[in-house]
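All protein chains but one are shown at their positions in the complex.
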Amino acid sequence: VPTEHRLHSGYAHPLTRSWQEGNVDIDPKKLMLPVFVTDVEDAIEDIDSLPDVKRYGVATLPGVLKDLMSKGLKSVLLFGVLNRIPKDESGSGADGEGSPVVAAIRVLRDKLPDLLVACDVCLCAYTSTGHCGLLNSDGQHDNAASVKRMAAQALVYARAGAHIVAPSSMSDGIVGAIKKELVSAKLDGRVAVLSYAVKFASSCFYGPFRSAAQSAPKGVTISREGYQLPVGSRGLAHRAAARDVEEGADMLMVKPGMAYLDIVRETKDRFPNHPLFIYQVSGEYSMLFHGAENGAFDLEDAVMETFKCMRRAGADVIISYFTPLVLELLNNH
Amino acid sequence: VPTEHRLHSGYAHPLTRSWQEGNVDIDPKKLMLPVFVTDVEDAIEDIDSLPDVKRYGVATLPGVLKDLMSKGLKSVLLFGVLNRIPKDESGSGADGEGSPVVAAIRVLRDKLPDLLVACDVCLCAYTSTGHCGLLNSDGQHDNAASVKRMAAQALVYARAGAHIVAPSSMSDGIVGAIKKELVSAKLDGRVAVLSYAVKFASSCFYGPFRSAAQSAPKGVTISREGYQLPVGSRGLAHRAAARDVEEGADMLMVKPGMAYLDIVRETKDRFPNHPLFIYQVSGEYSMLFHGAENGAFDLEDAVMETFKCMRRAGADVIISYFTPLVLELLNNH
Amino acid sequence: VPTEHRLHSGYAHPLTRSWQEGNVDIDPKKLMLPVFVTDVEDAIEDIDSLPDVKRYGVATLPGVLKDLMSKGLKSVLLFGVLNRIPKDESGSGADGEGSPVVAAIRVLRDKLPDLLVACDVCLCAYTSTGHCGLLNSDGQHDNAASVKRMAAQALVYARAGAHIVAPSSMSDGIVGAIKKELVSAKLDGRVAVLSYAVKFASSCFYGPFRSAAQSAPKGVTISREGYQLPVGSRGLAHRAAARDVEEGADMLMVKPGMAYLDIVRETKDRFPNHPLFIYQVSGEYSMLFHGAENGAFDLEDAVMETFKCMRRAGADVIISYFTPLVLELLNNH
Amino acid sequence: VPTEHRLHSGYAHPLTRSWQEGNVDIDPKKLMLPVFVTDVEDAIEDIDSLPDVKRYGVATLPGVLKDLMSKGLKSVLLFGVLNRIPKDESGSGADGEGSPVVAAIRVLRDKLPDLLVACDVCLCAYTSTGHCGLLNSDGQHDNAASVKRMAAQALVYARAGAHIVAPSSMSDGIVGAIKKELVSAKLDGRVAVLSYAVKFASSCFYGPFRSAAQSAPKGVTISREGYQLPVGSRGLAHRAAARDVEEGADMLMVKPGMAYLDIVRETKDRFPNHPLFIYQVSGEYSMLFHGAENGAFDLEDAVMETFKCMRRAGADVIISYFTPLVLELLNNH
Amino acid sequence: VPTEHRLHSGYAHPLTRSWQEGNVDIDPKKLMLPVFVTDVEDAIEDIDSLPDVKRYGVATLPGVLKDLMSKGLKSVLLFGVLNRIPKDESGSGADGEGSPVVAAIRVLRDKLPDLLVACDVCLCAYTSTGHCGLLNSDGQHDNAASVKRMAAQALVYARAGAHIVAPSSMSDGIVGAIKKELVSAKLDGRVAVLSYAVKFASSCFYGPFRSAAQSAPKGVTISREGYQLPVGSRGLAHRAAARDVEEGADMLMVKPGMAYLDIVRETKDRFPNHPLFIYQVSGEYSMLFHGAENGAFDLEDAVMETFKCMRRAGADVIISYFTPLVLELLNNH
Partner (left out) sequence: VPTEHRLHSGYAHPLTRSWQEGNVDIDPKKLMLPVFVTDVEDAIEDIDSLPDVKRYGVATLPGVLKDLMSKGLKSVLLFGVLNRIPKDESGSGADGEGSPVVAAIRVLRDKLPDLLVACDVCLCAYTSTGHCGLLNSDGQHDNAASVKRMAAQALVYARAGAHIVAPSSMSDGIVGAIKKELVSAKLDGRVAVLSYAVKFASSCFYGPFRSAAQSAPKGVTISREGYQLPVGSRGLAHRAAARDVEEGADMLMVKPGMAYLDIVRETKDRFPNHPLFIYQVSGEYSMLFHGAENGAFDLEDAVMETFKCMRRAGADVIISYFTPLVLELLNNH
């Protein structure tokens, strides 16, 4: 056996093992918590499909986040949920009068000035069609109109004080369109664009989220497969990331997480100069939660292993519903 | 929006979507079934930790596999389980008198000549210590002795008729040692070595298997972390694969699967000329099973998506307990 | 201005700035403390050339390190200093009767079992010539004899319980020679070799160390430039690292640190699979210390910036006399 | 030991050592002297924070530089300092009536026609806010207005006879804006743009300069971290250099020097076709100066080693306060 | 015209032009003088084919070289010429009794200790056949015997004090054979091997040398094309350099120079870690000399341009008969 083939010596001790694990450390700066904000101010609602995750109103949210900030929380990603405001064709609940996200941005920037506030930019939770954009008269996705509409939505969030706007609709050209709005408003130096650049049309891992955000598509004629990427496609993933980089995205995202780590690695290798986010989505959360509940493994072990794996694959920041659990673990460590 | 930035056009139709998904087809030739064989000839035992998976004896196994072959099954990976034969320091139950694996090889080659038979080569299911090798007098892993012992074990399986021997112990130099034995026995042209080259010390995903194979380590002083790779280590993964390629491995494996797809991609990119196997391990099986049981998603959708993801990441062959389910789906498709 | 040329948006906030700083976190596992051990058991000696650094005897060392371990210290690198034992031609004080390093290994393994103990392997602190090896009868460096002598020294340290042996002499072939000794002694799976693979003949940054370790060369005819690398040589740096990787080094080192970060980056890029150490040497320590003393900058700021820079350049572990200060800062952070 | 592993033979002699040091030679053409010019014509002022460095007026400067030119000095980089002219919001002292830099360009081009004159282009030494640009009414950096203002400043310097204008503000788009001004004025074939493309927000190494240039920011609400790069960020460094190359920069700079040599190497490797400058900044100067003063090393050795290291890392031209010392050494060599 | 397409600005001034010329400086350390030494001690002989070049004996050589050393000369490459000693089949004049090279090494090491002495290792100037090696009984090149013979010759030179031995015969395996001799003699750490790794069978540029060294092949049946490389072959050039690197060459050479600069560049790119020599051969010398004599150009301009071109192509050291002229120019510069 050539000496170079003897590997045990390099990882025989817990400390040497840690040295072999390049850059997989987890700290609160590398975690972002997805938050559901409803238009019912004092709401605290359970979400059946996501055990231990809740929806909050703008009155209840600051207290909950303040608590988490005391454990290290640094950033949130806001998703709006409409309970009272009616959905309509243009998704005006996204950024119009009474928009829960706009209200939440203002209250968080005011009450928790140290918290970084990112906002999902899409229409699916606000349109009567449940579609991630506007439709033509023939019921087809109207990309130009959708992009214009959502660039305006992003600008409203930016003006309200969002640090980051995160377009998730996979519309062609959305990043560049938002950037131009920000430049016109002289906000381009202050507000970042985090692109959901590589978002796959997972057939199963988004289910729990859709009921949490009440954004499941209503019609049967339209599927999200026309804009979210085919599960098996590396090519479109690479083209989408390249496009968003060229259009000026400040950060990139791959979504879902665990079963897409190869794409995370390839995206990081191709665009090493852009911070890379990964979204551990609702179906992953559920699967780990129920696996542990049923004795397959210990939940904390499993969550920490998947977080380490996501970091190993090249993710710089992890968006996860497990953020409160991990903050707890980091504090007790 | 530059025309090159408009991507929707390329995947608007189900067929164009399929074209975007390079090489992600699943067919029976790309599937391998892990099988637990006990030394109780007529056994059919449930495994608590792995719902719907069973242990068989050499009398019951051929019938079950014949059935699956009618649905397309092409290959199996055998793991021995000792119920009657006592475990000892040298793991003689692995390949000695009454070895369930040796018996199974013989009966399968005889009764199911069209089935490819691969055998896991390790001692952990047979040693009284539950260790994947032999120990020195001071209780430390003795790599040289372990390699010698397991090369002999592999040769017994090869002589019994195994098409593939698959060393899983992560011993330094094991691939080269087995190859030398095969050459000496003039079996090198007939028997392939599938190396578990990149096997991580997962803290949670191996649990159900260990009770299935009754191979959990007994002592507390020895951990498998001294030979299985640290979860976060890309470097050792690359060195281990390179080493085994240099020592003559015919095929490589990455294990576990889902949370390690970045490593699958990197291994495939570095060693494109070697068929790459991926092992969807017991913890993954459980997690998907229980996620579906609890309503997070549809099991068939989830299994097919993860299979497609593993293929997208570069795996050529998938070793999975879901093989029967997938064969069923392929037949109904 | 193309949107892609607008960079401010990506680092306008302290948290987004941290995301742009890929993998530069400092934690105690990434720090190693160099320690001078004398053959005077109860010594606590100031070192004029290295303010705030001391030499300890084996009786005083454990207490000091235990204290630092309570603040997070995980590993040390031992250098022996002879005050009583006479130096001789073969450097027998390195590993013979009364060797301070051997004594220190034993006491540290016994009293501080959680501490990883690494040992510098060289003769310069023990030979009457102050040379890093043995000389021929004509006064020239005898590489073959030196390698044999230091491989034996390494084995003594390994047998005494060192987790890591770290040859620093830049002798041709020393890594392979040590590895062979460890294999023969069946210690190859437990003891790692950290090679000072890329050690430059700095004309100024080693001065304070040499008086700390009392290892300045005595003669005028022999210079270390015959084995330490020329300051401006990238080529030899790359060849030396490649050589040591081929000979089985488990980890690599670049030395000195700050003014050699380009070599750190190139070494990491060429050998990404090996943990990379950087030694922030005595002259760097002094320069930062005196710069701060004279008001050029704040010491803590300067140390943390240089540590971040070393991490950015690709170092996995930093060996530094500032380790106690940094542990303090990490605890108060 | 394979013969290829024997490296000593290649650097056993001083001349062979020099051959191993590829392209690290230092000559006067590769040195640029930073010069502080005040608006007090006959000034010769000491700078407390930078021992041995002085500020000069336009009457005293030519004589001093003529002397250095007799020792080989080829180029200077001018920084203006206002003692009499009041600072204002638009930094009109930079290029308006009585601007010390404009006056210096004219006198130097007239009296020392063989001297290449480069000018720092920024506003921080001239604005009442101490900010590197103009502010919006809400006190935020106004990038568009800043770029326009500084492009005009650069044109004034170019028209006065500067050979090189060197924008240091890290404003997005400044290089392209200056180039366009030069093209309009038909000066694009004669005046080069040296971009401070990769300028890090060092927390400690800029201190002495700021008091030398009297340019420390006045307010507390604005930090330079919004435009200077995060210390640990490779990604932004690469993006900034790429941007400036695309916008037409003739030469690039990395700043600070010593602790950023990895970035120097990466920048040279990515943009090998552009001459690369490195700025050994004031904090580095101080640290080497005080290290030597306190006996850690010999100043001349240390300076020459750091210069060689900067050249090894890929720098083509070194901007340093040690230029007079090095010219002296080269003359005596 | 895009600003990036405007290049004039970057080289409008003599100093900016010099910055664009990366690393093409010429200094005495980068020059090596080829020297012809005859076995007539007090000889000073003109060479018809090489105007201004002479052959010296060991009595006259030191004075001439001392003079050149006062102008900067650092190294010589010795070629022996036999006037008195008869040539024989084994080329015993190369290293036997009265060998002019051995005598010259000794006298130069004694009288000019600061001069680096390199020696050409070949037999063509000493064999009665004029062949670069030994012949089989059938008159064919005997590679094995030749290698053995010339490895012995190299060892004689090394023992006499040569710093560098330079095998020029293009024998297969000669570098490794010489290295092994040096290791056996414990001279491997002191004596370097400079391989004429890439030596082409130029049909015209070697003519003047052969009459200078009196080494033109005598027979008609043997051509040097059997071992020197075909003029148009890049492939063999790359293989030869790779081979010699693997066999442990410390430095490499390409020969001839001017018309082979593409090979110089490719060799440097492939083996950047080895100092690269280029031999400006006799035909190039003559061509430049006579071109200038006939008014085509100024000799000094032409020589300096070709030297700069050789450096630009990647040569680290230039071996040239123009060395005295260039030293003169550098002194007057």
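Every chain is named by a letter (A, B, C, D and E) in the order it is written, and numbering of its residues begins at 1.
Quick note on the criterion: a residue touches a chain if its C-beta (ideal position, glycine included) is under 8 Å from a C-beta of that chain, and two chains touch if they have at least 3 such contacts.
Note that the coordinates shown come from a computational prediction; the quantities given were computed from them, not determined experimentally.
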Across the complex, visible chains touched by the hidden chain are D, E
Sole touch to the unshown chain from E:260, E:279 or E:321: residue E:260
Of the candidates E:130, E:161 or E:208, the residue in contact with the absent chain is E:208
The one of E:49, E:90 or E:128 in touch with the missing chain is E:49
Contacts from subunit D to the absent chain lie at residues 186, 188-190, 272-275
Across the whole complex, the chain not displayed is touched by subunit E residues 1, 4-8, 10-12, 14, 17-18, 20-22, 24, 49, 141, 143, 147, 172-173, 176-177, 202-205, 207-208, 225-227, 229-236, 239-240, 243, 246-247, 258-266, 282-283, 286-288, 290-291, 293-298, 301-302, 304-306, 308-309, 311-314
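Throughout what follows, only the chains that are shown with their structure count from here on.
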Residue numbers at the subunit A-subunit B contact, same meaning over half shared and different meaning under half, come out as same
To bring the C-alpha trace of subunit D onto its twin subunit E, one rotates it, in degrees rounded to the nearest 5, by 180
So, in whole Å, the Cα centroid of subunit C is separated from that of subunit D by 34
Averaging C-alpha coordinates per chain, one finds the centres of subunit A and subunit C separated by a number of Å equal to 43
Taking each chain's mean CA coordinate, subunit C and subunit E are separated, in whole Å, by 42
For subunit A, residue numbers touching 2 or more other chains are 4, 6, 8, 10, 12, 18, 20, 22, 176, 188-190, 246-247, 272, 274-275
Among line, ring, star, complete and other, the chain contact graph is other
